[in-house]
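Down below is the structure, laid out as C-alpha cells.
Here the complex is missing a single protein chain, while all its other protein chains stay put.
A and B are the chain letters, set down in written order, and residue numbers restart from 1 in every chain.
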Amino acid sequence: MPTDPFREPSTTLVVLDLLGIFVFAISGALVGVRKGYDVFGLVVLGGTTGLGGGFLRDVLIGAVPPAALADWRYLLVPVAAGLVAFVFHPALGRMEPTINIFDAFGLSLFCVAGALKALDYGLGPLPAALMGMVTGIGGGIARDLLAGRVPVVFRGELYATPALAGAAVAVVGTRADLPGSLVAVAGAAVCLVWRLLAVWRDWQAPMPRGPASV
Amino acid sequence: MPTDPFREPSTTLVVLDLLGIFVFAISGALVGVRKGYDVFGLVVLGGTTGLGGGFLRDVLIGAVPPAALADWRYLLVPVAAGLVAFVFHPALGRMEPTINIFDAFGLSLFCVAGALKALDYGLGPLPAALMGMVTGIGGGIARDLLAGRVPVVFRGELYATPALAGAAVAVVGTRADLPGSLVAVAGAAVCLVWRLLAVWRDWQAPMPRGPASV
Partner (left out) sequence: MPTDPFREPSTTLVVLDLLGIFVFAISGALVGVRKGYDVFGLVVLGGTTGLGGGFLRDVLIGAVPPAALADWRYLLVPVAAGLVAFVFHPALGRMEPTINIFDAFGLSLFCVAGALKALDYGLGPLPAALMGMVTGIGGGIARDLLAGRVPVVFRGELYATPALAGAAVAVVGTRADLPGSLVAVAGAAVCLVWRLLAVWRDWQAPMPRGPASV
C-alpha cells in the first residue's frame, strides 16, 4: 500500500475537508426534507452526499476501508449536518444562494484531494483526473438517486466540468513536479472560479439539438 | 487478511443466515411482482435484496470477493426465493404481516453479523456499528433503487434505527470482552424487539416540522 498523505494531513486541510463534507451533507439533508424523509433519512441522505464521492473513489482505487471509516470525525460531521437540517431547514432553505457558494468550495477541495489521492495510489494522469471529478460529483449523484430524482449534475448545470478542470490542473501540476501546496491551490482555484462564474452568470452546458428520437 | 470467523461458521449460524437471505429475497421479489418484472427480474431483484447489504459491507471493508461469491448456497437461496415468489406471490402477498416478522429476524441477524465482521477486519467501534446497519438495510435500499421507488427505510418507518442499535450493542459487548455468543444474542435481541415493537405499535421516526422550502 502506498503512503497516504491524507492519513495525517495538516489541521487546515482537515478543517477544510470536514467543512466540505458538512456543506455537502446539508445540501443532501435539504433534499430529504423536501422529499418528506424522517430525521434518520436526513442523516443518511446527508451522510451519503457528504461521503459518497470519497467512498466511490476509494473503492475504485482500492483504498479500503475508506479513510472516512477510519476517523470518527468524518462520520459525526454528517450526523451533525443532518440534525442541523432537521431543526433549521426553513432558515437553511432561504440561505440556499449562500450554500451554493460553500458547495463550490467543497467541490473545489474534493476534486483536488481526490485527484491527488488517485495519483498517490498509482493511477495514471487521465484516470486520476477522472477520480478527482468522481470525488467531487459522486456524493451529489448518490443523493439524487436515493431521493428518487434524476441527478441534477447531468442537466445543463455546469458542475462536473469545473471539477474535472480543477482535478486536471492538480494532476498536471503534480506531474510537472510543482510544489504540492501550489498545485492544490491552483487546482482548487480553477474549479472554484469556474463554478462560481457558472452560478452567477447562469452558464449552461450545450444541449443536443433537434428532436430526440423515440 | 484477518481470519474470517464467518468462513467456517456453525451450522446454526449458516441456517439462520440463509433464512435471513431467503426472507429478504422474498420481500424483494414481491416488490418486483408489483412492478411487472419477469421471472428473471424477480430472481435478480430478490438476490440483490438478500445479498446487497453484505456485498456493500464487504466492498467497503475490503473483504472481496464477498463471502456470498465463495459459497454456492448463498447464490442458490435467492434463486429459490425468486422462483417461490414467481409461483406463489398471491399467497405470499396475503402473508405479508408474517413476512414482516421474519424480515425483522433477518435484520437482527444481519446487523450483528455485519458489525462483528467489520470489527474483525480492523474497523473502529463507530464505523463497525455503521457497517452493521449497512449490512441490515443495504439490501432493501438496493431493492428500492432497482424497483424505481424511493427507499422506504427513509420514510418514517423505524427500520434502520433498530439495526444501528443492535449493531452498537454487538460492538460494545465485543469491546468489553464479553463472550461472543452472548454478544450476538444481545445485539440481535435489541434489534428484534425494537423492530417488532415499531411494527406492532406503528412507531414513526420524527419528521421535520414546518413547510419545506422550495
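Observations
We adopt the following convention: a residue touches a chain if its C-beta (ideal position, glycine included) is under 8 Å from a C-beta of that chain, and two chains touch if they have at least 3 such contacts.
Keep in mind the model is a prediction, meaning the values are calculated, not measured.
Residue-wise, the contact with the chain that is not shown comes from B:F55, picked out of B:F55, B:F110 or B:W194. Considering B:G20, B:G41 or B:G187, the position touching the chain not shown turns out to be B:G41 (whole complex). Although one chain is not drawn, its touching partners on subunit B can still be listed: residues 30, 32-42, 44-45, 55, 59, 64-66, 69-70, 72, 75, 85-86, 89-90, 92-94, 96, 145-148. For subunit A, the residues touching the chain absent from view are 59-62, 121-124, 126-127, 130-131, 141, 145, 149-151, 153-156, 160-161, 204-208, 210-214.
Heads up, the rule we're going with is that only the chains that are shown with their structure count from here on.
If each chain is reduced to the centroid of its CA atoms, subunit A and subunit B end up 29 Å from each other.
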